[in-house]
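Removed: one protein chain of the complex. Kept in place: all other protein chains.
Labels A, B and C are assigned to the chains in the order they are written; within every chain, residues are numbered from 1.
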């Protein structure tokens, strides 16, 4: 069974939802406290949403110094899967595991709403269950989701196919309407929408399962 | 140190109260004691003006595990599954500083829930402001919503619903009422200082001078320009510390490390220390030197009454102290043992070896005077009720409908609730935008439906009938979502209790709530009274906000307001009275009149409707259901269509044959709902309605992209534009402080 | 004439600053000891037209009172260049 370590920072708050949704998809998730300096033996690392350290100073600014982040970096360098959702995405950018930075939404309001995101690259380990152009309905929930990068890096990111998801209707001013992207090696992804909130039709959509299942598929296939 | 003769007045105590304190102590009080009495005996903490009346509210019921008097009411919603439910007001702090006032209001109600050993899983906010054409009102509203959003989202509790209404009378006195729902995870906690020799653990943020005398100063006196001077007591919310405090508290409960728990709010340490001892019949000995401070050289009285946020007090057996401290340390929550439980019945406070306070715990917690304040029915009310109620026909029906849809109190509140995380915990089956929020309890089948309602205009015209209508509407909202109304919490917002007319309103409100709760079978599990809501002598409308909680045995039977499919039948349940325009949105918006008497309510008819809706929902007969409230049938129909982006064609000319045409459209007769269902269920529904003696009329079918009312039709996209743009357009104009 | 103005807006003394406290607590973990009293505020920079420096200062001060600072909890400091 695919194992996942959900990192809990002080101030994280979506860890329980990640736990429930991953378990419902058949994975075996466990929590990892941010002060741990080693990760348990897991296939996937999840940095969940929330407000690590209150998001004080800047989102993710303090969290990236948590002891566990060294272990997360090593896991990533060894090719392990890492997904950062919302605050997790912000932390990955601050830690330099993903490019760019997340600024305040252009409208200067917190936004919790359903969005449609388009799959731009279906060959990643996070989107193998989708096709390019598929539109997924997944909610966002953030004040700082306005992704930015300098023009030069932006060109490289695009050319490399690192843009994984874009908003159909850009809610926050994100450069290139980026909703989610991955690193150059394709094993670390960050996204502002919350796939774990879209795993049950009763709640409005189960499209988030496409992303989470793609990861589980990848782990299963690479073991086999 | 003995208190100066007039110091008590400065602290807000009357001469009589000082005499009573002397009698309790058998000597002159010290300054610290006087300060502690002043906060504990303030209106806000002691309920001295309201207590006599509150005892008349029905509070017993099979499902009620804990009634009023504790941190929150506890309701059993399924065998072995209990939830906590409580509302609080934070009106005055939110006027002084909207962002932080509202934020700390959210923090306060969350701690109330946690103090019961429950995990907070949903918030609701009931907001009242002045009219939006005033830039200052826009500033207040923006700040309040941002404050709730910032605190609630960060602390990780979804804000799943509420209400937002606008009346001139709230211009200088907005209402910010917040309710919180929690689920008891391991065991129910209570605020009891049991076990002589047990330790008193203070944990959470450090104690500073912020908020000294907040409760007594801000919430227990009238407002005037000098209130701006009271600003140093403004507090800044820290949702991050609160989040850690929640996790630490719940872990202490789950690991059985504490025997008593209470939050710190109004009254500071004095409040839980005296109340926990008084309830357990014990005493508490505190060393104020051990309190972790944020500022230097704080006086003992400051330490005892500071209302610094994000703190809790626990009672711990000596053998568990180390483990409890370790739990707090794990979460990064500062914690200190500051005293112990004694076998005396006194609260003793020691500083540097000197006793600065030694008072019977009960004297602080329970002995505040109970006042039977004068009540006087206002003379103006007869004239008001006898005046025309604003029910005259409009110039044109379509124009009136557009005006109502754009009215700030009716239009879409998306601008508000999109700023709130309303999805966390994966339980929001019924999101904001519907009648009630439906929340599935974590990992369970059972769900609760919650709604807050407080029709201020109705209560102004007739506080008793208005309060009955408030209870009825909140119950109808949860019934429309498919739930069985079970219990209420409340926030009663009124003017100055020293004004006999306000006190009369209060008595009438209590009478109305009791009456309705008895008839609807929904006891009161607790609540909050907020007096002194007035500026320059002008009281607000009496505004009882009712927080209704209903239960759905399965979340799967929840019903939404939006139509579901083309070709469904649309039914109107209940009968419509042509004259129900007093205090209506129609009368206010079309004729600028707030007069007459509020709509007539037959509580038996109301209850029958709830029973009908609940059983229809349980049997899966309804595709959608929306109760009728502000704006009447026409507005409700439009809302059903917009929620699903699906049009309709209806004829409502027959539903109110006695009245002029606009009565059928806009009259606010209670006890009604619009339902849509598949053709094959119409007969069964009609049979069920007959059994419950609820009138039913078939009024049309769903489908298309127009709202076809017969006399005229509007495009769905047009009304969507009207109601969705109303708030954003208004609020994008300037905001002045 | 064109002037540059800088406004520093800080929480008043005595008003809790959870943000500053959180940063302060995290610094030792990063190896920075001996840091105290961390306070976080806002800095606003702008350009404006005014007849002279005095007028520029008066206008910016007025803007602070009305919009840029929240006098209930914040104090501010204006520099004009």
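Brief remarks on what is shown
Everything below uses one rule, namely that contacts are C-beta pairs under 8 Å (C-beta built on N, C-alpha and C of every residue); 3 or more make two chains touch, one makes a residue touch a chain.
Computed from a prediction, not measured in an experiment: that's the story for all the values here.
Among A:31, A:65 or A:114, the one in contact with the hidden chain is A:65. Here one chain is not drawn; of A:87, A:149 or A:162, the residue touching it is A:149. In the full complex, subunit C makes contact with the omitted chain through residues 8-10, 20, 23-24, 26-27, 30, 32, 34-50, 59, 62-63, 66-68. Although one chain is not displayed, subunit A still touches it through residues 57-58, 61-62, 65, 93-94, 100-101, 103-108, 148-150, 173.
On the side of subunit B, the interface with the absent chain consists of residues 733-736, using the contact rule stated above.
Criterion: only the chains that are shown with their structure count from here on.
Centres computed as Cα averages put subunit A at a distance of 35 Å from subunit C.
Each of residues 18, 22 in subunit C touches at least two other chains.
Each of residues 53-54, 56 in subunit A touches at least two other chains.
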